[in-house]
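To keep things clear, I will list the structure first and then write my remarks on it.
Subset of chains shown; positions unchanged.
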C-alpha cells in the first residue's frame, strides 16, 4: 500500500475504533441494547472493503463489519441511529440490532443476525451481476463460525460450479462466541477452497498490505471472469462477543494480551516509524475523530423513536 | 386461447414471462436438460440458454438463497423445488430471510422470487414425495402463498406471482398436473393474488378449500346434490396468504354452514385458521359448527391402502356435508 492509502486506512481505523468505543459506552449506559463490534478486525475489514468499488460491487456484511461499512461510506451518525433503535436509521429504521446495515446506494445487502444466512445471497448477487452484465463483484464477509453452516457450503459450491464473481472473506478470530477453532473445524477454512475449485488463501488479518494485496487479487480475478476466491484473514477478537456476553470462557490474562497486541496500535507505531504519519498527526486524528463521533452520537440520541403506526409498513411492497 | 393441462399452463406462464421480461430466470434441480421432473420447464433451456435456466446442484439452501440474492440485485427468479417436501432444507431462507428482507431493510430490498413447489399426494410417493407443507408459510408475515386448482388459475396466478414484488410460495398439486384441460387465456390474463374464486354456487353448505381439495369437493358436491339435493357452494381460496376474508364471509353468510377442506393433515392446517376466523368473526351467521376435514395426523405411505385411509375421501367429505346440512 502506498502512503496515501495507508493514511486512509489509519483514518478509517481510527474512525471505526471511535465509533466502536462510543457504542460500548452507550451500551453500558443502557442506551444501546445489543452491541457487537469488530475491535481487532478493523484493519482486515478496511483493507478488504477498500478493494471494492462502492455502488458497483455488492457487499454482503455480517454483524461485526462496522469497519467495512464505515469504509464504504456509512456514516457514524447512521450507526448510532441504528444502535439506538431510531426511526431515522436508514438501514433498518431501528428494527435490527446494531451494525445491521442495508443500503441500496452503497449496494450493501441487508445484514441479518443469522450466521451464514447471507452467503447464498452474495452468490445470488454474483449470478445477477453476470446475467445483468453490470460489472459487479459480490464481496461477502463472515466469521469462522459461519464456515460450519450448511448454507456456506452450498453457497461456495454454487459459486465454484458457475465460476461466479464473488470474493469470500472469512474473518477468523478463532472463536464462535465461546467455541474455539479446535471444536469448530479440523483444518483451516481456506483448505475448503480446493473442494470448490477455487483458490483459498490464509493471510494475517492485521497486516494491511497483505490483506489489501490478497483482496485486490481476488477482486481482479472475479472481474476477469476467473471465478470466486476464498480469503481467510486471521484476526483477534479483542472484546466480548457482544454486550450480552460475560466472556467467562476467557481469562483476564488472555484479554490483556489481546489488548496489548492491538493491531491498530501496532499500525500507528509502524506508520510513525516509517514516517507516513507523525505522532502529532496521529494524536490529532484521534482527537478530532473522537469529537466528531461524540457529536454524531449526541445527535442520534435526540432523534425520534419509531411510532407504532408504522407497525405493518414495509412488510409487503 | 390455449388449451392446457395444469403443468402445461405452468410451463406456458414461465415461457411467456421469460419472453416478456429478460430478468426472469429459472433455477432448480433438473429444470434444464431434463425440463423438470414434471416437465414444467421443458424446452426452456434451449429457448433461453443456460444463463437463464440453471440446473442446480442438490442444494435447496442455495436454490432459495441464490434466488433471494439475485432478486435483490434485479432479477426475478423462479426457484423450483423438485418436491414441496424439499422446501424443508431451505425453510430458514424462506421464513427468516425472504420473508423479512423488505421489512427489516425498511423497504430498501425486495425479494421478488417465486418458490415453486409441487405438493400433495400421488400414488406411491411415500413420505418424501407427498407432503402438503403449506401451513407454516401461511404463518409467516412477509410471504404470500398461492395454491391453484385449475390450469387457468395456475397460469394466471403464476404470472401474477412472477410479477409480484414480494416472495411467493407457489404450491402446485401434482395430482392435478394432467387431469384436466381448459383454455388458460393469453399473455395478458394475469390474475390478482389474494382473491378467492367461487368455483360452484350453492345455498346450503359452503366448502372452503384449495388445490386438490377443490376437485374432491366437486365430486362430493355432485354426490350430495344428486342423491340428497344439498346445494354446495365451493369456494376455491387460491391464495392462502393473505386469505380473502371477504369471500369467506360472503359464502359463510350465504350458507350458514361451512366445511373447510384440505389434504394437509388436519391439526394446525390452513383449515384451522379459516375455521377460527369463521368462528370468531362470523359466529352470528353460523347455523352449525364449522367443520374441518383434512388428512389424518399421520404421514403418507408408499402403499396405497394406508395412503387412502389417511387422505380425505369423496365419501368422507360428502358425509361431512350431509351432517352439516342436517345439523
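Going in written order, the chains are labelled A and B, and every chain counts its residues from 1.
Everything below uses one rule, namely that contacts are C-beta pairs under 8 Å (C-beta built on N, C-alpha and C of every residue); 3 or more make two chains touch, one makes a residue touch a chain.
Because the structure is predicted, anything quoted here is derived from the model rather than measured.
Only one copy of each distinct protein chain is displayed, but the complete assembly has the stoichiometry A x2, B x2.
Note that in this section only the chains that are shown with their structure count from here on.
Between chain A and chain B, the centres computed from C-alpha atoms are 41 Å apart. Taken together, the chain B residues at the contact with chain A in this complex read 23, 25, 51-52, 54, 56-57, 59, 61-62, 64-75, 77, 89, 92-93, 96-97, 100-110, 141-142, 144, 164-166. Put simply, chain A touches chain B in their complex at residues 58, 60, 90-93, 95-96, 100, 102-104, 109-110, 112, 114, 117, 119-132, 134, 136, 138, 150-151, 153-155, 157-158, 161-162, 313-317.
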